[in-house]
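Input: a single structure, listed below in structure tokens.
Every protein chain but one is kept in place in this view of the complex.
All chains are identified by letter, namely A and B, in their written order; residue positions are counted from 1 within each chain.
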Amino acid sequence: MDPIIELDQVSYTYENAAHPALQQVSLTVAAHQWVAIVGLNGSGKSTLAQILDGLLPIDTGTIKIGGQPLTTDNLWQMRQQIGMIFQNPDHQFVGATVEDDVAFGLENQGMPRDQMQQRVHWALEQVKMTAFAHKAPQTLSGGQKQRVAIAGVIALQPRIIIMDESTSMLDPTGREDILRIMQDLQQQLQITILSITHSMAEIVQADQIVILQAGQIIKTGTVEQIFSNLRNLTELGLQPPFTQQLQADLRAAGVPVTAQYHNKSRLIRELCQLRLKM
Amino acid sequence: MGKLIIGRYLPGDSLIHHLDPRGKFVGTFLFVLIVFLANNWETYLLLTAFVLLAVKLSGISLKFFIKGIRPMIYLILFTVLLQMFFTPGGDPFWQWGIFSLSKLSILNGLFIFIRFLLIIFISTLLTVTTTPLQMSDAMEYLLKPLRIVHFPVDEVALMLSIALQFIPLLSDETTKIMNAQRARGVDFGEGSLINQIKAVVPILIPLFVSSFNIAYDLSVAMESRGYHGSEGRSKYRQLQWQAADTWMLVVFGLLAVCLIGLRSY
């Protein structure tokens, strides 16, 4: 599959900062993938998200979106291909009502009003928020606010959506809800998702995991590749997934399960087989 | 804060609530002008009847409006008394130095008192039946001619509408910060004046920091959604002028005509 995002040797240093926030970062993302970007607080994850959307100008290196290099001249066109959903649901509302907010990005593109109305309606339907169209954002729960933010982004029909810890301020119900909606939308709309997250539930369902440490990508791989070795995970900002931790601890306790990477249902199957042998 | 009635919106479903905010704005402005046409019992009676009818139509209790006067009552009484004692002419039945009272001056004071009430009632009616957002939309529309002199009408309107929206958020933030500092041993409203002023610092600084954080996050979010100034933007929210709005202005016109007919010359 063609890569949709290509970063080559990208570096960025914030003004007055002693160390670069990103250092020689190279990364290729294939289209329609779900990429989880992980790392400790302050490892450069949000910076990475912002340079991709051209919100911060890179010092050196190149960024290509859909094969086209990102430059200051084509910034606004390129940005139309990327939607971002941020961490704090209260800090990203521009419109005074749900529908006004969803329309904001469309207004910026100068879309005619009747077309906007259709798009807003469609987008709200996708996130099941049609009934709230005229409500003020303050009356919504955190999860509902993030749904509206998602609607505002998909109304622009981007090819890539970047989630910058979009579920970290939600309660477990809100978190599951947003994850499910994003999974459905990814299937339906064939989008690429880059998700910055600490949530293990989200990380283990990703196609690719990218681990950042002190502004550098130190590891990329599939869930299986990353979690087959549980050592040093917490230093990288990861927890071992429950299944892998259990598998390792069972082995340490003398229960003869295999060392090979298992997902939850495979581990359960193996435990059942062990039980039948007794 | 809780006592100020003007400027607060009360949700409702009345005829007045549904009128176009631009019309209400213009109507209120017109009313403030034509109040000055009244100069006798008949005209004031007509105006009072008109205002009471409008209040009735809004479905909001008159008590609410009367409460709204309370914060301003001293200012009103002061002005009225000034008028009473210093109006020359008439037959003064009481005089002391430069102060004098006559039947005419008492009547005059009373009329001014009524005029104040009517103006306060009608502007309260505008704000309680119109959301802040509708107000900012109406202002944006009515200020459009200023674009000719390069006044950034759209930017100002967007700014206003965002600012209105973030007021509840900042007020929550203030409560939260105050609670956090109280938990760390700050007593608000206790001790000497200097201590009380000192107690404000631990609230103001975090509040500034939060406001800047919100502003920064919002600006990044807006930019990521393609906002680059008002040029080339289309508009989703539109105000709709209906027959009822035209009728309202006609009623104001008729009122003015009646007043001109009834006033004494």
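Heads up, the rule we're going with is that a residue touches a chain if its C-beta (ideal position, glycine included) is under 8 Å from a C-beta of that chain, and two chains touch if they have at least 3 such contacts.
Everything that follows uses one rule, which is that contacts and distances are computed from a predicted model.
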Problem set entry | Chain not displayed: protein name in its UniProt record ("Energy-coupling factor transporter ATP-binding protein EcfA2", "Transport permease protein", "Nitrile hydratase subunit alpha" or "Acyl carrier protein") | "Energy-coupling factor transporter ATP-binding protein EcfA2"
For this session: Counting contacts across the entire complex, name the shown chains the missing chain touches.
Result: A, B
Problem set entry | Absent-chain contact - pick from A:Q77, A:T173, A:Q187 or A:Q205 | A:T173
Exercise. So which of B:H18, B:K103, B:R182 or B:H228 would be touching the chain we can't see?
Worked result: B:R182
For this session: Go through subunit A and note every residue touching the omitted chain.
Result: 39-42, 87, 141-142, 165, 168-169, 171-174, 198, 200, 234-235, 237-239, 242-243, 245-246, 249-250, 253-256, 264, 268, 271-272, 274-275, 277-278
Problem set entry | Interface residues of subunit B (partner: the chain not displayed) | 173, 176-177, 179-187, 190, 201-202, 205-206, 209-210
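In this section, only the chains that are shown with their structure count from here on.
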For this session: Between subunit A and subunit B, tell me the centre distance in angstrom, where each centre is the average of that chain's C-alpha atoms.
Result: 46
Exercise. Within the complex, which stretch of subunit B touches subunit A?
Worked result: 133, 161-162, 164-165, 168-169, 213-214, 217-218, 220-228, 232-238
For this session: Using the touch definition up top, name the residues of subunit A that touch subunit B in the complex.
Result: 50, 53, 55, 76, 79-80, 82-84, 86, 88, 90-94, 96, 99-100, 103-113, 116-117, 120, 136-138, 152-153, 156
